[in-house]
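Structure, as structure tokens:
A protein chain is absent from this complex, but the other protein chains hold their places.
Showing chain A:
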Amino acid sequence: MAVSRDDRPVTGTNRIRKFPTGANYAEVLQHPELCFRDPDLRHGTVQQSAVLGPKAISGNFASVFSITARDGQRYALKCFTRDTSAIGTRYTVISTALRALDTGSLSQPWPVRFEFLEQGVLVLGDWFPVLRMAWVRGTDLISWIDRHHHDPTAVHTLADRFLAMTGDLEDNGIAHGDLQHGNILVAEDGTLRLVDYDGMYVPALKGEVATENGHRNYQSPQRGAADFGPAMDRFSTWLIHLSLLAVATDPSLWNQLHEPQGEYLILSESDLRSPATSLAWPLLLGHSDQRLRTAAARVQGFLGQPCSTLPRLTADTLTSPTSRHKRKAGTTTPTTTGTTRGATDPATPHFGTLPAWMVDRMASATAAAVPTPPALAPTGFTGRRPRDLTAAAAALLSTAAPGVLSVTTGQPEGYLPAAQGAALLASAAVIGIGRRLRPEYRTAHQRIRELRRRARELKDPAGAHQRLEQEMQKLDDATAKEGAVADKRIRTLQTDLRVGLARITMELNRRTDQPHKRKAELSAREQNMIAAALEPAVRRHVEAKLRATSIQEARSLPNMGAKTVGALMRAGIRTAADFTGVSYSQSQGTGNRVAYFIHAGGHYIRVPGVGEARASALDAWRRSLEQRARTSAPAKLPGPALARIRAEIATLRARYDREIKQAESKAQQDRDVLQKRITDERQRLTADRQQRAMETQRKRADLLQRQKQLSGAEAERARMTGALSTARTETRRNLGVRKYLTFLLTGH
């Protein structure tokens, strides 16, 4: 049995050393003057939490505390809660490697200096190592993106900095081992700091093994301890870069894919492990931005590849040469990035909520592309349609009808003029309606309305400008609001899917639990059945053997004379088969124990002269005979009997297998249905979003154009008034009632 004492941390020569817990450290740090040897720390001030004393920031292997020395220098003190193999040696090697870096050649000051103190902190009488580092002021990656995802320029710049930092690592043969949001800090100037070097690889550690496998939401499913080496960051590097690129390209992706409080950027472990059921991949792989699509496909392709074979992330591996060129321009002059990016593809509608900078660019591009409506004068009616002919016929008929009626029905004379007047009115109306229904007339009128509106706008350009501004604001707000709702819905679909799949698994486990258990018991059950089937034959065999052993043979036992054997025979015990055991009872008189032989028939026999000692010797003799007989007993069932049992077991096994299989296929069906429902919903939402974004852009472009036309209002107004009166005259001249009548009759 494994027993161990664990009252307190054990030190000594054991390879394994139990380290204090986070709370142990938090307790001793209440008295820095007692637990530290280092003078800076001894006299330092430990940052406190509101309630629980020294404030810890904990990871899976350590808790970090903040201590400010008397000279104002603030330190991060890392206290280890798990013994990682040869922690001190590793840190010394890592420290040497980092100090050897030529800081001038680095893209940014990402390394954080640290000092490994072997006798760092005293806990329960033992010294434990600590890592003393300068406190890094910075924001972790998730908080930073939360704050900046609406600023694509900033996110792009960060992605470039990340690329540069990982480039520094690669150039020096270093790998961090646990690249993730918590270990990448963004300093105030926007450059990056890399913290937590527990799992770091430097060339001098070649041949060692990993102590950790990195954060589950950032690592390739293929990563294992053997991947400890210069290439171990490759997957997480690509993944983080893809995430930054995605957010920079389409900020709404952050809202759609990053769950608030989720410990990942936009892709999590389940997306990496089961891309087929992921909702995130389709959004990235089907994105309207080609560069993002390509990058996503690339990273998805890495999922099945061994980590060591992944390529290094470099600017050149990222994109095609042309778009890279544009990116470069953006990088060097961040202020113009928006322009460059926005102008790349104005014709392709973006499917996310458009970032402000992009809407502007796209709208003006669209506005410029749409020419001012040409001042085409209406040229007259062309092409009679059945409707026109119907109108003509109706007019003709209604004019003639009253006369015809009065003739045929004998109406009074006075009826005719009144009826004829009404009929004329009716035909005028029919012609009027016919004319108005003509597309030429409608176009001309719409144009007049439009011109009137513009004329009105031009009367008060400032007011109109403001009204348009408000309209645009309203449009933007509405779009943003709708977008946010859709984003949230897309995000919650991921939760729905996760929870739904979990429920299906739970149900599957419930249904297969029993059959699995029963199946596991089958081989034991088979053995029992065989044993039970053999039992009669074994009993007969043992019985025969015992029967064949005369009680005379018991004379070989010590203290067993002819007299005793004679008494046994007289009592009916002639062979070893004549009794099955011995029983004792306390004698009332003497207090001695009295022995009884249990006859094969079940009754008890007392044999004079056979006391406890002899009886138990005889019992043991009989039992050893039985034992021996059993070993020679038939051990194999006759073929047919064995086959029967095997068949029975096989039937049971098949039944359990069937039950399990049924449950599994039911679960698979349920999964497919759920997956389809969620995927359809996701597609619908995405399509709606895309549709709405296009609509908004169109409306916005329209409003922008109107706003643009307001400049130079005076000249425009004069032009507009002229255009308006021309349009009216033209319309009257070319599309008047007379023209229509002529058109109706002649077709010209």
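A few points about this structure:
In the analysis below, contacts are C-beta pairs under 8 Å (C-beta built on N, C-alpha and C of every residue); 3 or more make two chains touch, one makes a residue touch a chain; residues count from 1.
Note that in this section contacts and distances are computed from a predicted model.
Entry comment: the absent subunit's protein name, as recorded by UniProt, is "VWA domain-containing protein", drawn from "Probable glycine dehydrogenase (decarboxylating) subunit 1", "ABC transporter ATP-binding protein", "Urea transport system permease protein" or "VWA domain-containing protein". The chain omitted from view is touched by exactly one of A:Asp151, A:Glu269 or A:Glu543, namely A:Glu269.
Of the options A:Thr166, A:Gln180, A:Gln300 or A:Thr512, the residue whose C-beta touches the omitted chain is A:Gln180.
Note that of A:Ser58, A:Gln305 or A:Gln552, the residue touching the chain absent from this view is A:Ser58. By the touch definition given at the top, chain A reaches the unshown chain through residues 1-7, 10, 14, 16-18, 21-23, 25-28, 30-31, 34, 37, 49-53, 55-61, 63, 81-85, 122, 124-125, 127, 140, 178, 180, 182, 199, 209-217, 219, 224-225, 259, 261-263, 268-269, 495, 498-499, 501-503, 505-506, 509-510.
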